[in-house]
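The structure follows.
Every protein chain but one is kept in place in this view of the complex.
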Amino acid sequence: MASPDFSLSVADYPLIQVEAWDRTLGQFESSLSASLGTNLPGSVGETVHHKGLLVIRVAPRRLWLALDDGAQAPALAVDPDLGCSVSLDEGRMRFRMIGADIARVLSKCIAVDWRAPAAAPGRAVLTSLHHVPVLFLRTGETACELIVPRSFSRSLSDWIAGLN
Amino acid sequence: MSSNHKRLSMGGRIDREQPLEFIFDGRKLAGYRGDTLASALLANGIILVGRSFKYHRPRGIFSAGPEEPNALVTLGIAGRRQPNLPATTLELADGMVVESQNRWPSLAFDVQSVNGLLAPFLSAGFYYKTFMGPTRRAWMFYEHFIRKAAGLGRAGTDPDPDGYDVRHAFADVAIIGGGPAGLSAARAAAAAGAQVALIEQDFLLGGQLLAEPSDSAAAAWLRQAEAELESFETVTLMKRTTAFGTYDGNVIGLVEQRDPTNPAGEARQTLTILRARSIVFATGAIDRPMVFSNNDRPGVMLASAARTYLNRFAVLPGKKIIVATCNDGAWRAAFDLADAGAEVTVADLRAAPPAALAAEAARLGVVVRAATRIVDLRGGHAVSHATLIGPDGQSETACDLVCVSGGWSPTVHLTSHLGVKPQYRDDIGGFVPGAFPADRFGAGSMMGTYSTTDAIENGHRAGTEAASFCGKSAPAPTPTKLDLGETAAAPLREVLSAGRGKAFVDFQMDVTTGDIELAHREGYESVEHLKRYTTLGMGTDQGKTSNFPALAAMATLRNATIPETGATTFRPPYTPVAIGALAGRAIGHHFKPIRRTPMHDWHRANGAEMLEVGLWMRPYFYRQSGRDVNEAYVAEMQNVRQAAGLMDISTLGKIDVQGPDAAIFLDRVYANGFAKLPVGRARYGVMLRDDGIVFDDGTTTRLAENRFFMTTSTAKAADVLSRLEFLLDTAWPDLRVALTSVSDEWAAMSVAGPKSRAILAAMFPALDVSDDALPHMGLLESEWEGRALRILRLSYSGERAYEIYVGATAGEQLWSRLLEAGRPFDLKPYGVEALGALRVEKGHVAGAEIDGRTTLDDLGLGRMAGKRTGFVGEVLRRRPAFQAPDRQRLVGLECIEEGKRLRGGAILFLPGEKPYGHGRGRVTSVTFSPERGHYVGLALLAGDVATEGSEIVAVYPMKAETVRARVVSPVFLDPQGERLHG
Partner (left out) sequence: MLRIECPCCGLRDHDEFRYGGDASVARPAHDDPDPEAWYRYVYIRTNPAGLHREFWQHVTGCRQWLVVERDTRNHAIASVDLARKSSARKSPARNPPA
């Protein structure tokens, strides 16, 4: 069968995770928002892109800050009374996926409705691919990314590469 | 061979421009694109297509759809063999190879058809009565022969070379069934603005409309409806797709057959998990058979099926036809068949069939016999005569086809899967779905309305309401009407009195009226008992044609109404689903996802035999260490004890624990205290479950006042994180603690052995790794090649050892550099087998001992908790049962028989005790100990007999081994722990 119009590329995906304590979420967010110079995504699955930095809310009190290729990491100082940060520079891989057949190919990977508002460009969905937790980022009309744990990345990229 | 001699020269929905060849039982036959296997066989005049399950009776094609009980075939050869497929649903493809089933040596001459003579012995309950109880031994003897004689097709044993796919799909409205009701519903829902999935098992849309002549008004309506649906971008038309089950959350299981004209390489079947916000069931109805003597003969066919073969496939299946019925619907078949040139007699049970029908019959030359029933058939491999009883008495009529129609049975199976109980409606004499919840709707004949006009109208309504449930309410234009002039059906509610021969109720399972009478006589009156006693409805067709007649027969025997007699519950799958389709791509090396450590490629390139440990691939041993695992692990562990070894421990669970309350939190989750652990120090910790059983162990290091680095066992990593999150979210939400899995962040390796410090010093000349700077349980943080580096001085093997953590991207590089730096010191890699052996020798517990049944005290770790309170599991670990004197606790065992070995899993008995039952304990882990020169092991042994120095017998029934061992301390090596500092 003709190979699908679809391509996959795999690269490292360094990010910083920040998390607020339950009772200091508001203060934490204002302080983080000020130091990043941007509004924060309001709810889980929303993202904000600002000056080479993608801010993704992955849990009610937890955000991922991912740098665009070549962008400078922001200087972050998290007040330990408000929350904490942990660098996740090494543990994840980014699958960049693009092509006209992407929705069909992706339907064999994850249970995400490509047409739903929650999966519209700019949205993030935490889900699973073959039982492995992955973050789906919709980046365009026919493009998306999957952020996957490094240890599973070869197994999952094999899975995707075998799809038609 | 006069191929296709039963094919009409015109009409039908076949493509005469595309002839196809196929092979049936070795014979090359011809058909057309648009045929099913069944229509092509009939076109070729093939009446006999299979033998029955139990009695090996000759059987033909009974239906034109998935309800087919008889015409089951095996498709394909070698790894592609698929048994028990209904010929009526197989889309004909060029080169198709098909075999009939359950016959030997040939379909026409089957030696086991003598089973018919043994019939009295094969009646309901026969196996149980004859072979169970006191005669069970006889069963053991006969089972082989009986199993060989009974049954249907056999699956292939070669690996299936074809692929299968599983995909996920979503819709606002799912519509199951592409007949007039479903088409109308799809159009209405799409016009209202909903995303629609229309599911049709056939390769053509239209349902019963396909049985209408291809130049009729119905055909025009169908073309228009199809074109309209194709114009909606929001409608997904899923042909060749069977909804085999509906599940909670409005999830529908769909299995799609590959379009045979598509290029090879596409998945043979695709399983779609469709999540719909609302569902419209438009699944239609199935024609009901009639029960009379020899009603299973080849040449007996549902009237609706005969009409389908004629109008859809241009096949005239008989020349001299009897249509036996009780309702108006079958007359339409009679008229079409007569119009096509057949000689037709209608035998209607009713005394006065409608005058309009009689007039049309007269016009077409159809003989009408009112108040007449069919009671028996003659003919072996094909029907030849029918016995009819009417007002003028009994007579025999020659025929080559008998069409039967007992009225419609709504196809309620899928609605029943979701717990909607079928309800009996007396006016239509059939079961319809009970009340639907708000997100499910029904339309068309499955709701008991049998006219096309009504189907289109209530399909439209159901589609509109289903869309509106999803918030899509744009006004939809009213649908085009289509009136086919159907009248209400008068269904058959009783079983006809049978003649002398067998009268079949369930063709596939060979259940007769006699079996139902027997079940009734023996008290199996409830429908559920009847089913199990007679196996009625348990075939691959799930009794689609037999359920109602059986129910009616039992109702008559019990002198009860049908609702009093009950209805069976339908369960998925509606039609059989290949296991391959359920598995999809999760087979072979994708059976489960595989985790690889950052050093995986190095291991593979450098002689490691890999071992699956959970999802992880780990080095088992290195081939250069020995000829086999036993030789290799001993060499590897000796190298650790004498020089140094390097082990990949990246698989350990790693959790970053942060927050002002992190120390308090750890104090509560570990059985031993962590609050007083100084910054820069590590501690071994054990967690319990709430019930006091040990949960997991690992080391946790204090990186800063409010930050810890926890490691867990490889196997429990996910469970531990989830459990800790549970405690924070549900029990102690006030604690300010953040938990993050950092398992994938770090490559981890352990350098163990007396030369390990020297190797570290050579590797990291800029770091101070002296015992003062990095004492036992100490931490050193730094950077290496721009990545974070943590060195912890921890030992699992009992030797001086260091765990080195570095950013995962630098793992392989650091690993190879370490081996280079360690070469002068004989540093060599070792695998998990040696790792396990080293810890057994040292008496450290692992998963085999922390098995979800053992307590701290059982494992000899009670002192870790001491008198601490307030931690998880603290109260219940002290319950009296855990203190019983015969509670099994950890001991060491030493093999004391020359040339023998201990085995994990061996059961322990006292010397002289009969080796029976669970014994006094069991061996959990073993290794050959180079230190001791014989096998040693860890065991859990009843405390009242676990006296050090005493003898015990380890019995391993799997290999019929018995070996004597001595109970000793579990620490076989260096009890003072001096080697940690060596």
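Should a chain be cited, it is by its letter among A and B, assigned in written order, with residues numbered from 1 in that chain.
Everything below uses one rule, namely that a residue touches a chain if its C-beta (ideal position, glycine included) is under 8 Å from a C-beta of that chain, and two chains touch if they have at least 3 such contacts.
Just so we're clear, the structure is a prediction, and the values are computed from it rather than from any experiment.
> Using the document's definition of touch, tell me which of A:Leu76, A:Ala100 or A:Ala118 contacts the absent chain.
Hidden-chain contact among the options goes to A:Ala118.
> Among B:Met538, B:Leu735 or B:Ile896, which one touches the chain that has been omitted from the display?
Of the listed residues, the one touching the omitted chain is B:Leu735.
> Using the definition of touch stated at the top, determine which of B:Pro159, B:Gly870 or B:Gly949 touches the missing chain.
Checking the options B:Pro159, B:Gly870 or B:Gly949, the one contacting the hidden chain is B:Gly870.
> Quick one: which of A:Gly52, A:Gly99 or A:Pro133 touches the chain that's been left out?
A:Pro133
> Tell me which of B:Gly341, B:Gly365 or B:Gly419 is the one touching the absent chain.
B:Gly419
> Even though one chain is hidden, which residues of subunit B still touch it in the full complex?
Considering the whole complex, subunit B reaches the absent chain at 247-251, 273, 275, 419, 661, 664, 668, 690-691, 718, 722, 725-726, 729-735, 869-872, 875-876, 878-879.
> If you put the missing chain back, which residues of subunit A would it touch?
Looking at subunit A, the ones touching the missing chain are residues 22, 43-45, 58-60, 62, 111, 118, 125-128, 131-134.
In this section, only the chains that are shown with their structure count from here on.
> For subunit A and subunit B, let me know how many angstrom lie between their CA-based centres, rounded off.
32
> How about subunit B: which of its residues touch subunit A in the complex?
Residues 165-170, 195, 262-266, 273, 275, 584-586, 589-590, 592-598, 616, 650, 656, 658-660, 706-707, 733-734, 736, 738, 740, 742-746, 787-788, 807-809 of subunit B touch subunit A in their complex.
> Where on subunit A is subunit B touching in the complex?
For subunit A paired with subunit B, touching residues are 1-2, 12, 17, 19, 21-22, 62, 80-81, 83-84, 86-92, 107-108, 110-113, 115-116, 130-132, 149-152, 154-156, 158-159, 162-164.
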